[in-house]
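What follows is a structure written as structure tokens; I'll ask about it next.
Excluded from the complex is one protein chain; the other protein chains are retained at their positions.
== subunit A ==
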């Protein structure tokens, strides 16, 4: 048990110090930790396990609330746990009292429940089969596999989205978009414009990677995005997180690019793994943003100027869902209006907030 706590503390510290950043790495680290916690701890009932996972989750989330992938992974795991317990329970009660309990027609949240019986909370007195623990771990390992193979499922759709001689625009460095474009380049010949994404200049790194893969790549300054937008066929974006309404939390500059695309009626496609999909809503536009060290915007060399101005360096943009035309996820392409469905399928409505 204390070993577990040490591991949790370790991850919490890493998240706090931002030694661990990027939704993919964070998600995988969270999942590894949860597997250990679940397999090594003592629990017998559903509620015990849920509370255990939730308490770990709470600590990880407060360590860095802007890494939404942490919360998403924890919700996925909670969902799996609930499902497994429900299954174990129904098979146990099936043996006891035959067919009296018909299978629930609907998922847990429904209007029908208003009139129907109150949602049955898992009964703590049921004898669960010993295989339950291994089943849960097995299911979580499947999520882990999904995370590891996430790029494969996304990039396989590349040749459907990108056509020959198209001009694609993107911003910042996203591993998902990089893989997507590289895959498309195997079959098609096209041009990519990358906005340099000041002040982090991650767009320049992206351009370098793409040109290494033999894609015709041009770096443009962020300020030129609107100017060249009229020639572009498609905007392909990566994102840090996708919110429940289909809004994005993506590298700053994305909103500007999406707005320019909308002005010219150019389709905006977002490539993302489903682990980035969060059931939270953007209560206000700054809620999931972070501001970085402003040194790269206005350095200390400019000493006397620095005293006179306030410099901020927000890292993310919130992009509202009406700027996005399509999400390419590891489960296929979806319009923003369909995301609520994916949320219902992947998370339990009780887990949207972690109230212990």
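Here is the rule we go by: contacts are C-beta pairs under 8 Å (C-beta built on N, C-alpha and C of every residue); 3 or more make two chains touch, one makes a residue touch a chain; residues count from 1.
Convention: contacts and distances are computed from a predicted model.
Not shown: a single chain whose UniProt protein name, out of "Vacuolar protein sorting-associated protein 26C", "Translation initiation factor eIF2B subunit alpha", "cyclin-dependent kinase" or "Gustatory receptor", is "Translation initiation factor eIF2B subunit alpha". Check A:221, A:299 or A:349 against the missing chain and you find that the one touching it is A:349. Which of A:244, A:269 or A:328 touches the hidden chain is settled by the complete complex: it is A:244.
Listed for subunit A, the residues touching the missing chain in the whole complex are 102, 105-107, 109-112, 114-118, 244-246, 281, 283-284, 337-341, 344, 349, 352.
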